[in-house]
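Please read through the structure below; I'll follow up with questions.
Note that this complex is displayed minus one protein chain, with the remaining chains in position.
For reference, chains read A and B in written order, and residue numbers begin at 1 within each chain.
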Amino acid sequence: MRSSSVGWLFLAPTLLILFVFGVLPFLYVLVIGFTQWNSFAADPEMRFTGADNFRRLVFDDQFLYSLWLTLKFAFFAVVSEIVLGYFLAQAFMRDFPGKGFFRTIHTLPLVIAPIAVGATWRLLTVPGLGPLPYYLNRWFGYEFNISRYIDQAFFTTVVMDVWHWTPLVTLTLLAALSSLPKEPFEQAQIDGANRFQIFWHITLPLLKPAILATVFIRMMDALRTVDEVWMLTGGGPGAATRYIGLHIWRVVFPKTDYGYGSAMSLITLYLTIVLCWMLYAGLVARRDLKRAD
Amino acid sequence: MSDRAEKTEGRRHGFLPIETNAFDRVFIAVLLFVALHLFWMRFVEAALPLGVATVLSLVLGAIIVMRG
Partner (left out) sequence: MRHLRNKASASLGAILFWLISSIVTLLPIYWMFVVSARSRVQLFGSPSFLITSFFTENYTSTVSDPAFQRYMVNSIVIATANAVLVTTLALFATYALSRYKLPGKENLFFWTITNRMAPPAVFLLPLFLLYTQVFVVADVRLFDTKIGLILLYCVFNLPFAIWTLRGMIDAIPKELDEAAFVDGANTWQVLTKVILPLAKPGLAVTGILTWVFAWNEYLFAATLTSVHARTITTGLAEFVTVTGTNWGRMAATAMLTLVPALLVLGLAQRHIVAGLTFGAVKE
């Protein structure tokens, strides 16, 4: 009755789709990455060229700059989100009327299409239309123009990401905080520990798994951000916000240099995997240490 | 979760800072293989051919898989 072949039969359609549209593209890009293939070049045929693409890639300043920008963006965004999200979650631990309502509001950004988030922030920041440049200039005399100033554009994309994803961190950490045991905190209060000591020695270690898991999920998302930034700045001014996804999609892809583009995609995937694995190893290693004692 | 038992099987603590199973060690070896080649192409290839990196990373990989 319960033969495993029936089980495999149930799994078959899922595995087939994941193979054809997930694994096959990966294998394909793995092959093309080692070839020279450009359908509009003098020699449009696919030719095997070994590691030549990668040789070119490690000296490609635009690509390396874009990688650096992506890391910088992910770092600033995720750190701000964790810090801000933690404080919001702490504030939310208290009971007060209308809690459910506030919670609903904070879930809203999570379901909005990234492209619409980009549109929203564009409307906020466009000079001559958006309230942000207008009021910053009127109240503080600050000239805000993200199509002109590199740092402003970069930090606006970070702020946008913080606006979009802090609620996820808040709600995740809130769930973790609510499930913490009460005794260590009561004991610490009896022992006369101050707030910072309680935070540093009790809350933080207990929350570590939840924080690491959130960092992991947010990091993976931040590294592949494309839609919002494309809508907000188009990668500009210049290449100031051209994160790696945008770089592949808008700069390398239209050149139809398939071999080189595939090599770049592969290296991006490689770096994502390395980072992902390092975060995950950190996560698991910590848990194993805890289990040992 | 039932996968825990499956995962702890064949785990050990070698010179690597974390507990690993065979798959983890091969995975680390492959990651290092790629990393060393990229580094070599950028900084060393002018002086030494890429083949040296291949040999080096294969040796390193073998050590990790067996002793890590």
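FYI, a residue touches a chain if its C-beta (ideal position, glycine included) is under 8 Å from a C-beta of that chain, and two chains touch if they have at least 3 such contacts.
These figures come from a predicted structure and were not determined experimentally.
> Out of A:Asp43, A:Asp61, A:Asp95 or A:Asp191, which residue would touch the omitted chain in the full complex?
Result: among the candidates, A:Asp95 touches the missing chain.
> Using the document's definition of touch, tell me which of A:Leu64, A:Val83, A:Leu204 or A:Leu269 contacts the absent chain.
Candidates A:Leu64, A:Val83, A:Leu204 or A:Leu269; residue touching the omitted chain: A:Leu269.
> Specify the residue from the set A:Val78, A:Leu207 or A:Leu223 that touches the hidden chain.
A:Leu223
> Just name the one of A:Leu64, A:Leu129 or A:Met278 that touches the chain not displayed here.
A:Leu129
> Residue-wise, where is subunit A in contact with the chain that is not depicted?
Interface with the chain not displayed, on the subunit A side: 1-2, 4, 6-11, 13-15, 17-18, 20-22, 24-26, 28-29, 32, 88, 91-92, 94-98, 102-116, 119-124, 126, 128-131, 134-135, 163, 167-168, 171-172, 175-176, 210, 213-214, 217, 220, 223-224, 226-227, 230-231, 234, 244-246, 248-249, 253, 258, 261-262, 265-266, 268-269, 272, 276.
Convention: only the chains that are shown with their structure count from here on.
> Determine the centre-to-centre distance between subunit A and subunit B, using the mean Cα coordinates as centres, and give it in whole Å.
Each chain's C-alpha centroid was found; their separation is 27 Å.
> Spell out the part of subunit A that touches subunit B in their complex, as residue ranges.
The contact residues of subunit A facing subunit B are 51, 54-55, 58-59, 267, 270, 273-274, 277, 281, 284-285, 288.
> Spell out the part of subunit B that touches subunit A in their complex, as residue ranges.
17-19, 27, 31, 34-35, 37-38, 41-42, 45, 50
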